[in-house]
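Input: one structure, supplied below.
For this view, one protein chain was removed and the others were kept in their places.
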């Protein structure tokens, strides 16, 4: 896919001066051609070629008439591809040669002037950057949509109690709304990560030519501006050798896919008989011919699994780039399929998760019942001992431990113990303590910034709408 | 893809008792359907279904007539797929349902009896095992072909001197034949690794049913035998939850892809102007429109890069399987695409490398000249001091170091020094020493088992033919 | 760590002929020295050196007296390291130079003869192979111990009902014993994989020397035999460039760590309040100062997590080896830490899991109660319709679906429906059907090979003892 190298056949051999008498065989074409996947950025290729042609015209490197002719011809090619009448030829290897060859068929000689002052090396890097930039913008919208779905459910459940878990053990009561907003934060970071990467990559590489720059009096600032880049890249060798923008996007997607896998795992658990916290609607569950009541969370399982696929793609490209000397090596043609697959996978996972969130009925009673299990308000008791009796934290923990043990031995909940029971362990305990042992009061008390109190969740939802939607 | 779960639409909804009124939407179908890739093992699916049907007939679980009817119908389905007249329906999700639905269209009611005593869980695992087993057998042949190409070149170059490198520095002379035979050994281990994995996986899982076995009086030994398995698997839960055979094949392919990347790296270097050791033929190199003399080793670069892709696939599936509770989870549907891609990638890489090996002209003069550079026979000198003068090895190294330093200071090769020069460092050195300072004599002397002496290489080639071809 | 290269300082500079006047600085020593980790195979280094010395003596390459002196000296060095009186010097870079330098201090001049006919390149590869081989043998014992713990629990629970899951949904009843035996099978494959790798790697590389073999009349068969190898390696270049045995061991450990992560995930779930299937003893759980009744399954979580670490190590070494030209490169020094860490991690994980298995109390009542949930005997009903009424399987599924729907609508279990209820759906159903709708009868019926019937589990345990213990 570089200007320096490509295979030949009837169509392409002319460009190599007829030097390859043997011709590439099937294996070589199979391993070498990229048109099978790089046609995906035809729109970016044509857009960039138009910007390049206009600059060549403005700089009088080609005539304005030729520039216009090229742009018109490229518009026609675009239309043909868009409408499906274009025939991609594998013998022309890649999207760039396919477009250019067709352009020449349409407009003749001026078509041969388009490639002035550029090379396939900067062309492919530039097209690919445009594609990644567009992909980031799509991804951002998809993440925002999932945030919206989370916030909707969080608002509906700002006061719905559920157990907060550590080690899959019930630790303290929280609200479902608060739980869901945790994922809104994750996606917020994910989006911010995308935007940072977008800004960092937003330098135009057109004009780096093969690797050394060019002697044509091109105006790289003009091309950069036309294509929405912040500036031209600073070093021509780096420009054609760099794939950081792909690696960075893959890294960001890997982290997102891990976030999604965590919520997916929770969905799988919540849909189990043992938890029974959530019931998926018809659209996002699958049944069984024999057990029609089943609502298997297949989509959640697949989302969980697909994190492997995304991380695998990141890993693949890091390995490809390892140890490559400057500048372009054909190795770098292996950059596209991983990112295409990772992008599609995360887009699909986000869509499925967003759909699931809107299609889930939560079992509030079940969750609330579990929220009180496991002596989940023991921390409240200890905090009370500290706050009201002035006990040091560690001592309060010791007393609480004794209370919990008593409750467990008696098979009771903490608020089922009598004042006598409690005073047998710590005589200063008063009746007021029973106010803080219920799930609801525990929840209401967590009003520290970022805490789970229902009032906090209501304002956090409003705040999240402002920050993210 | 399990018996327990699948999405519905017009075709499939009947099987779920009409319970899903909403119907799956596009996202769900997109994320859930596997027919896009699992149609690849239609032949294995049909083969296994025939074996199952015959067993059901032999055990009188279904009538012999039904069994025959099923087998005939399956043969017809096979023919339809083979000839391209079969229409795969995404609404039927996977290859198994597509085949079975068509079978019922063809033979009617008996088609509904095929699935007796089995489940999609054991069916998919068994089909996939058959596919992996077939893939291993193909891979073995491809590896053998590359060994043959290596041995051919090794025989032609059993006495061609080249530098042996450590740290990319010239260390000692070796022969090109010996160098190429190193890769024959690697591929030998690769093939042996495949065969071990094949043997380990060769247990039939049909009859594990959904996960618990079945109450039908099936004969698992009969099915296993019919499908070329060594025995039925020992535990039904393990049978449907296990994907070790895929992970093990991916591990083996990853190691092979690393081997190929090493030879590919050498090709890239050998084809550089700085080395100029090898010249690729027309078929496996690419040129440039502007520099037709170029013979870019694109295939070698791609082979080197594709190791990233294979390792990425291994990584992906290890991640998918991490932390999955028993038994089948939909996550496991993500097992197919990585192995299909890795298998195809290594098959293609092997084919390209085999082709390159046959299409390479080695520059013997250049390699021989380099073989003598860098005082590459210094070890021979040191060994001579030990062998003839009885010096301890470490002392001999010290003397040799001084000789090398003298030669370097004088800008001479070791065998350009005079006896006086040498004796000024170590008086006991005699004229006989000059016999061992030439590249050819160095090579001839390395007759230890596995050593690089041309005579060794000749016999090693003959031995390799016996062991591997 | 190769013979060709090392840094100098006061100790080592003499060996380099005083050429490096500048001396390595701290950074270089920090990045270059391996003694910090490779001292771990001192025993293997000394064992191999003794075998080499004995061979040199037997071949009269050195005198028998020198050989004896070397062996005695090496025994003394071994004793010093074993008892902790040996001082490792970082300036001597690696274990090989540390041992040899001390040997020369002890025995003087003959110490300088040990390295005759070998190089650090073959020495390090050979030592490392011996270490990996020993590691495999230890690992095999640890895996066997876990199999024993599994079989013990499986025997105790051969008839304990639990739900069999797919998609974390209750699918069919199984026995806990059967469930645990699934892991015995996995470990059985793991052990077999180790043994295959051990056999494949069991070729002695001593005598490959730097890379080309040697002109000394060494007897590689003698050394190989003395060190328990099956034969000498066939190609000297491959011998020093090969790290397949490390990659293969890491691959095997990665698969094992995935197996362990699956059981660990189940433990985490089983220990949750929602499941409450298992209760860990004091030794393998952790509590909380405030909630002393807690038994957090920390060890299980860590085992689950550590799969990431092991897979990371495999990935790391595959990347290290990617694209390395022949033969030895310093890159390969990065082979040791990943395998040391992965080996230790899996050994620890196996020990912890084995301990947990012995320290777990299963809640049979809870598991049995869950085993009957979710209409888990629906498949039995369908199979009965096929077997007794001769319905095609797919039709039987349809009827069963209707029965399940009726039971769900009525809020009853399948065996709570009346015969009238059932006959309203399928008139041919008889009273006998109630015999197969209970969990226990379902279990008993699964007597196909590998099925979950308690009688099967009993014999499978006996069989497993024979196969594995």
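Letters A, B and C mark the chains in the order given here, with residues in each chain numbered from 1 onward.
As a convention for this text, a residue touches a chain if its C-beta (ideal position, glycine included) is under 8 Å from a C-beta of that chain, and two chains touch if they have at least 3 such contacts.
On a predicted model such as this, the values are computed, not experimentally measured, just so you know.
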> Who touches the missing chain here, C:171, C:278 or C:291?
Replying inline: C:291
> Of the residues listed, A:132, A:146, A:271 or A:318, which one is in contact with the missing chain?
Replying inline: A:318
> Which of B:70, B:92, B:278 or B:319 sits in contact with the chain that's absent?
Replying inline: B:319
> Which residue from C:318, C:357, C:391 or C:429 sits in contact with the chain not drawn here?
Replying inline: C:318
> Of the residues A:160, A:214 or A:288, which one touches the chain left out of the display?
Replying inline: A:214
>> Considering the whole complex, not just the chains shown, which residues of subunit A touch the missing one?
In response: 2, 4-5, 14-17, 19, 104, 109-117, 121, 164-169, 171-174, 178-179, 181-186, 189, 192-193, 196, 200, 207-218, 220-221, 232-242, 244, 247-248, 251-252, 254-255, 258, 261-262, 264-266, 269, 304, 307-308, 311, 315, 318-319, 321-330, 379-380, 383, 386-387, 392-395, 397-398, 401-402, 405, 436, 445-453, 456, 460, 463
> What residue numbers in subunit C mark contact with the hidden partner chain?
Replying inline: 3-8, 15-25, 27-28, 30-32, 281-284, 286-289, 291-294, 296, 298-299, 301-309, 311-320, 322, 329-334, 337-338, 348-349, 351-352, 355
> On subunit B, what residues meet the omitted chain?
Replying inline: 166-170, 268-269, 271-275, 289-294, 296-298, 301, 315, 318-319, 322-323, 370, 373-375, 378-379, 382, 394, 397-398, 400-401, 404-405, 408
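Going forward, only the chains that are shown with their structure count from here on.
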> What's the rotation, in steps of 5°, that superposes subunit A's Cα atoms on subunit C?
Replying inline: 180
>> Centroid of subunit B to centroid of subunit C, CA atoms only: how many Å?
In response: 23
>> I'd like to verify one number: the distance from the centre of subunit A to the centre of subunit B, where each centre is the average of its C-alpha atoms, in whole angstrom.
In response: 32
> Where does subunit B touch two or more other chains at once, residue-wise?
Replying inline: 4-5, 15-17, 19, 304, 307-308, 311, 315, 318-319, 322, 329-330
